[in-house]
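Here it is: the structure, laid out below.
Of the protein chains in this complex, one is absent; all others appear in place.
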Amino acid sequence: MFSTNPQVDRHGELRHLLSIEGLPAALITRILDAAQPYAESEQKKQPVLTGKSVFNIFFENSTRTRTTFEIAAKRLSADVINLAMNTSSTAKGETLLDTVDNLAAMQADMFIVRHGSSGAPYLIAQHLAATGRNHISVVNAGDGRHAHPTQGLLDMYTIRHYKKDFTNLTVAIVGDVLHSRVARSQIHALTTLGVPEVRVIAPKTLVPAGMERMGVRVFNSMSDGLRGVDVVMMLRLQNERMQGALLPSTHEYFKTYGLTPEKLALAKPDAIVLHPGPMNRGVEIDSAVADGKQAVILPQVSFGIAVRMAVMAMLGGKA
Amino acid sequence: MFSTNPQVDRHGELRHLLSIEGLPAALITRILDAAQPYAESEQKKQPVLTGKSVFNIFFENSTRTRTTFEIAAKRLSADVINLAMNTSSTAKGETLLDTVDNLAAMQADMFIVRHGSSGAPYLIAQHLAATGRNHISVVNAGDGRHAHPTQGLLDMYTIRHYKKDFTNLTVAIVGDVLHSRVARSQIHALTTLGVPEVRVIAPKTLVPAGMERMGVRVFNSMSDGLRGVDVVMMLRLQNERMQGALLPSTHEYFKTYGLTPEKLALAKPDAIVLHPGPMNRGVEIDSAVADGKQAVILPQVSFGIAVRMAVMAMLGGKA
Partner (left out) sequence: MFSTNPQVDRHGELRHLLSIEGLPAALITRILDAAQPYAESEQKKQPVLTGKSVFNIFFENSTRTRTTFEIAAKRLSADVINLAMNTSSTAKGETLLDTVDNLAAMQADMFIVRHGSSGAPYLIAQHLAATGRNHISVVNAGDGRHAHPTQGLLDMYTIRHYKKDFTNLTVAIVGDVLHSRVARSQIHALTTLGVPEVRVIAPKTLVPAGMERMGVRVFNSMSDGLRGVDVVMMLRLQNERMQGALLPSTHEYFKTYGLTPEKLALAKPDAIVLHPGPMNRGVEIDSAVADGKQAVILPQVSFGIAVRMAVMAMLGGKA
């Protein structure tokens, strides 16, 4: 039903955005190029998706992510419908695919899907193809531990904005790689775009087995891992996911892995610091760094709107 | 204050949509006719209600119904305000009519009302008339066990779409008639439009006393009731409403009243199957039927948007 890559059609155009894995470098670059006018334009509202219906289908609550997609869609002049699915028909026993069929029958043009289970957006895209509704696009807004591709793309946009070229960079990803869908998207994007050295810095308990096979170097110490890097990508410490014995205490974590000015001094002097938000100040990042000159955390948010507009415009056919 | 029929003004125009009971056949037909261009148009967004304010006032949570009205209103270019009233001022002790007065004072043009109590939308329409605000229209989006008229209308649209003529049909309504506001709307619509034989199929415990007075034939067995019908209208088994001893078990219910391919074979070969959703697969309907060729359940959803657009456009004065 699907060709090998459901995200890309036979002409190499973006069909869905499910994961950065499987996106060719040229397509990633085209998305970033398409985002640039949106990031730079004075004109916030654009008539690109006028009359189109974008459904934000959130099976998991995430006000922040939902807001970024909602504002991106509204700036493209789409009609946006927000669906908090945890309080909806699924609670009445309807299956996921029946819900999808119903929303598709309302003549949806695009589904933005957030789901607690890895693969749910892929399943939806597959079902739409199987039932002859290929004109509806699916954008993964975070699925379980799997992927969060627009986050990965906005990170790439941010790095390109400040560093211009990917092919001479050393990039360190720091923190809870084990539970992070953001980290997976980032690693795929960085290696695909030709970053020669991607490092992961984390305590042993937070590094998945076989991490090196993704093309990264694993470090367990900040002093080794941060030395000479151009880009530091911090991860959020997912307190809510860590029950039990994986970590000693947040205080202890901050001492060892929290990004302080002292540790950041090991990186190149012009290194930039990214964080996907929301930040735990004093846990994974020190306020002096979060509010410091090297942080590009707020530009990430602005670029995130532009990148989501670009993805939606490409899927809607005009970008 | 009200003439006998608050839904229709003295020129025979739709004033509110409160119940299918009391709508003349000609007016129902005009609504279905008005829906047709919306169902068939390529152009989703229409400038029919530009500048009008539509309030979705939901005293009961129903994401699905709210979504269909929201998207219908947005496609007509209205401004839509969603109000989840169970978490609102009414919780602070405000009366229903004070809430209505307040929203009316915000220069509302239309109220879409969902309420757990039968008659609430009628009460609101009556109050608006009594206070000289006849320009605000009320659409009943489901009130207690009473009515759900847009569901009834979309069912009629669907039957007309597939069967063309109502006057030679045999239609069976199957399931929990006792607790269903959908069933009442359907029966009124079918008899009004001239369907010569309307059947109800349900266990004795789920048939209200005096059902026959509505002009239907009651069957307690599927093998008798389904024989030779043109249209099968399934009802959702409202698990949440059935405490206690009305039914043996969902498994038992499925065996006796669940629509399987075998039972459906008793109907005419070109019989169509409707369901208002959300479906309980394996309870009132078998997946082989739900996903089969005779099911028109997803077209119902599409037609539902068109019918709601038609009703809102007629109430807004241009349809």
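Should a chain be cited, it is by its letter among A and B, assigned in written order, with residues numbered from 1 in that chain.
As a working rule, a contact is a pair of C-beta atoms (placed from the backbone, for glycine too) under 8 Å apart; a residue touches a chain by one contact, two chains touch by 3 or more.
Given the structure is predicted, the values throughout are model-derived calculations rather than measurements.
S.K.: Considering the whole complex rather than only what is displayed, give the residues of chain B touching the chain that is not shown.
M.R.: Residues 50-53, 79, 81, 83-85, 87-89, 92-95, 98-99, 101-107 of chain B touch the chain that is not shown.
S.K.: Tell me where the left-out chain touches chain A, residue by residue.
M.R.: The missing chain touches chain A at positions 43-45, 61, 63-64, 67-68, 70-71, 74-75, 239-240, 277-281, 298-302, 305.
Here, only the chains that are shown with their structure count from here on.
S.K.: Just give me the whole-number Å value for how far the CA centre of chain A lies from that of chain B.
M.R.: A distance of 41 Å separates the two centres.
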